[in-house]
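What you see is the complex with one protein chain gone and the rest in place.
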Amino acid sequence: MSLLRMAGLAIVLVISLLFAVFVGDQGPWYFSWVIGTVMIILISGAGAILLDAQMDSSSEKEV
Amino acid sequence: MELYALLKLIWAALLCILFIGLGLMVGMDMGVGTLLRFVGRNDGERRTALNIIGPHWDGNQVWFILGGGAIFAAFPTLYATSFSVFYVVMILLLFSMILRPVAFEYRSKADSTLWRASWDWVFLISGFLPMFIYGAAFGNILEGVGYHFGWNGQYYQDSSFLSYLLNPFVILCGLMSVSLSVYQGGVMLMMRSENPIYSRARTYAQRGGLLAIVLFAIGGLFISRMKGFVLTAPVDPAMPANPLHGQHVAQLAGGWLHNYAAHPFLWLLPVLGFASMTLSVLAVRAQKAILAWWSGLGCWIGTIGTVAAAMFPFLMPSTTAPDQSLSIWNSTASAYGLTCMLVVALIFVPIILCYTSWCYYVMRGKVRTADIIHDSHSY
């Protein structure tokens, strides 16, 4: 099972790499859209998790 | 045979398959919409009926969008001409189609009786009308349409939209398509509901199937006497896709039977239609819903196949300029365009079929009224 998972991961990585090389070359803006969208999601998610941490550390503090 | 001609043939076949898929899948949802007010006698029952197709109607409707997109890409001249020639009819179809997504999403989101009753009427209209127009369009192209092209390819309309709507054969074709859709919708409801919806759906499915048999038979008689279109000189199937040149066409009584006379095995198609419809009615009587559903596929293959076999190679013949009739040889995209689309279709159609089936698998099982009421995500 873990071998299967590894193989799956490897396939995903190879496809991403191929995508990065080909689309990064032919369509730099498409590539930047993919990277940018991932970044936007991660940063906004991180912001929310930070809020959780802020709330937990000082439960008396107002929003 | 030249590659370009082969590509044209493949796309004509794909167009047929698309029309069949569209009739079956969209027809099924439209049938549920048409039947909604009749199988559900109170709000809970109606919501049950809606939620049976709830997770799938949107995906099915895409077949319809895709039908338009595929005609645009693979038969641009047909798309450009037919949508404009049938302007008023197309706009009516469009209006009824765009009401549907909104009706699904909005109907159960407010509690007012008037609100819900209004959307139930919208379901009836937007289920009945598109299927009627779908069938009627086939009726119209069988009879021929009045248009011609100018030198630069601009089309000009030669007859009024009234002649496309108020015409006995066209109405018959429209009703034929509605009855098949009511049949399929009824069967879908049977598969995934319990009494009392089940038994009502069964009654309507049976009536739909019976009506389809009768209308199919009468339609066949009409077609055999109709002035069909025939090529008077052989055409080059690989010709540049331009309706202005290279085709000589005559309109003859009984012309639509020429293909059947030349290739008697084509008679299998109408036979398949009748056989499937009979099987359908019997399966519904025997309460074998799954068999009935698949037999509905046979009905659509039979009917669309019959029309396609009669008309080949014509797509939309012109009564006022028969030589400019649109056929599968003169209205397709370029060889490059057709190849691109074929590659894309070969990649994505299997993927689509996979995830669509997975979606049905996840949402399998009977839909119960009690569950609907307590699920805030349901329609």
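Letters A and B mark the chains in the order given here, with residues in each chain numbered from 1 onward.
Everything below uses one rule, namely that a residue touches a chain if its C-beta (ideal position, glycine included) is under 8 Å from a C-beta of that chain, and two chains touch if they have at least 3 such contacts.
In this section, contacts and distances are computed from a predicted model.
The unshown chain of the complex is recorded in UniProt as "Cytochrome d terminal oxidase subunit 1", chosen from "Cytochrome d terminal oxidase subunit 1", "DNA helicase", "ABC transporter permease subunit" or "Iron-sulfur cluster-binding protein".
In the full complex, the chain left out of view touches A, B. In the complete complex, the residue from B:7, B:49, B:99 or B:328 that touches the missing chain is B:99. The chain not shown here is touched by just one of B:132, B:155, B:183 or B:198, and that residue is B:155. Contacts to the hidden chain, counted on chain B, fall at residues 37-38, 41-44, 46, 54-59, 61-62, 65-66, 68-70, 72-74, 76-77, 79-84, 87-88, 90-91, 94-95, 97-102, 104-106, 109-111, 113, 116-117, 120, 150-157, 161, 240-242, 244, 333-334, 336-337, 340-341, 344-345, 348-349, 352, 355-356, 359, 362-363, 369-370, 373-378.
Contact residues of chain A toward the unshown chain are 26-30, 32-33, 36-37, 39-41, 43-52, 54-55, 61-63.
The rule is simple: only the chains that are shown with their structure count from here on.
Rounded to whole angstrom units, the spacing between the C-alpha centres of chain A and chain B is 43.
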